[in-house]
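Removed from the display is one protein chain of the complex; every other protein chain stays in position.
What follows is chain A.
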Amino acid sequence: MELKEKLISSFMAFEEKVDVGTELHDLRTSALKNFETKGFPTKKEEAWKYTSLNAVLKNDFSLFPKKENNIEVSDVKKYFLNDLDTYKVIFIDGVFSTFLSSTTHDGLDVCLMSSALTKPKYKMIIDTYFNQVASKEESLTSLNTAFAYEGAYINIPKSKVVEKPIEIIYFSTGKEDALMVQPRNLVIVGENAHVQIVERHQSLNENPVLTNSVTEIFAQKRAIVDYYKVQNDEQTANLIDNTYISQKQESRVSVHTFSFGGNLTRNNLNFYHHGERIDSTLKGITIIGDKQHVDHYTLVNHEQPNCESHQNYKTILDGQSTGVFNGKIYVEKEAQKTDAFQQNNNILLSDKATINAKPQLEIFADDVKCSHGCTIGQLDENAMFYMQQRGIPKKEAKALLMYAFTSEVTSSIKIPELKAKIAKIIATKLKVNMGFDL
């Protein structure tokens, strides 16, 4: 049976398992209908022109893991932010792990989506926010909505500055031959509140995984949200990340996406402005090789005047890897004095690597500052010779140059431990033993 049919036919069984009210049931049913009509996206659609899911969908994915799987802390410790006290919401094969997690209800909610969806005390919040910014048209988001049950639920009350970062990690044990998971995260950040979140999807062996994740983030007035996505998975893991962000006036939201691993990764990152003087930052580093594929599909919807958006994506491609950057900036008629900036720099290390870069600016206001720049090149040979002349061997010189190339993105990581971790992942990825201590 094809995956689409399998998903549709398992819907009733899924809904019987989860205890939800009629509103959610209706919402799920119509989402499933949308998915049923549209199916998985194909390359015929403009938005999926450069990314094909065909090969991935051929796997016979299990939709629900058969049993609870346990893992030892020692096996997964390396994926946490070491030496740092954090809140943790950890899932194993889509199931919440009490043992590995560190949640809270003390002054803020860092807990489970399944509780929020089923417990009466959260009903009002769920009614207000759940599925409000996520697309009702996009088929994969609808598919996630239809099966939305587990994930992280984060609610930061007004004026709360959360001192500890929050880590959301989805582990796949590989105990199933192939597993599809659909996490659903909801993040609500109150007025003047501030939070830092790190999200990661990690397979623990090489059995194929397909993750179709949806995250909704609501930033209220003057809220500050720093969100980091660490994608350094096994080369048999596939990730479709759909993130929808709704910003109220004077809020500042940044999303950093670090794509180093996985077989196929698609990041749909959407910002919607609902207020003035909003600041949005979208940054990314992609370093891949072999036959890896990473597709960044971004949208910033400028709806109101005096808002800013800053996009900066750096890509380094080796082997036969493929990168895609499609950055859409939409400036509505009312959104005067918009300052929208987009930068996308790419380095190709091999003749067989491909980058498809497409800036897409649609501007309906007449007094705006919008700029975009895109470069595709190789490593600067003069710089290589210069560094080698100073005694830095070729491989290390190359690595240092590539790290330097990404520095506009790494420099704005606000959690030092994360910054160190990213530097280490980059060093490993580039097969050098260097600290890059800048």
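Following the convention adopted for this analysis, contacts are C-beta pairs under 8 Å (C-beta built on N, C-alpha and C of every residue); 3 or more make two chains touch, one makes a residue touch a chain; residues count from 1.
The definition used in the following text is that contacts and distances are computed from a predicted model.
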Exercise. Can you pick, from "Cysteine desulfurase", "3-oxoadipate CoA-transferase beta subunit", "Protein DltD" or "Ferrous iron transport protein A", the UniProt name of the chain not shown?
Worked result: "Cysteine desulfurase"
Problem set entry | Candidates A:44, A:66 or A:390 - the one touching the absent chain | A:390
Exercise. So which of A:285, A:353 or A:400 would be touching the chain we can't see?
Worked result: A:400
For this session: By the contact definition given up top, give the residues of chain A that touch the hidden chain.
Result: 380-383, 385-394, 396-397, 400-401, 403-408, 411, 434, 436-438
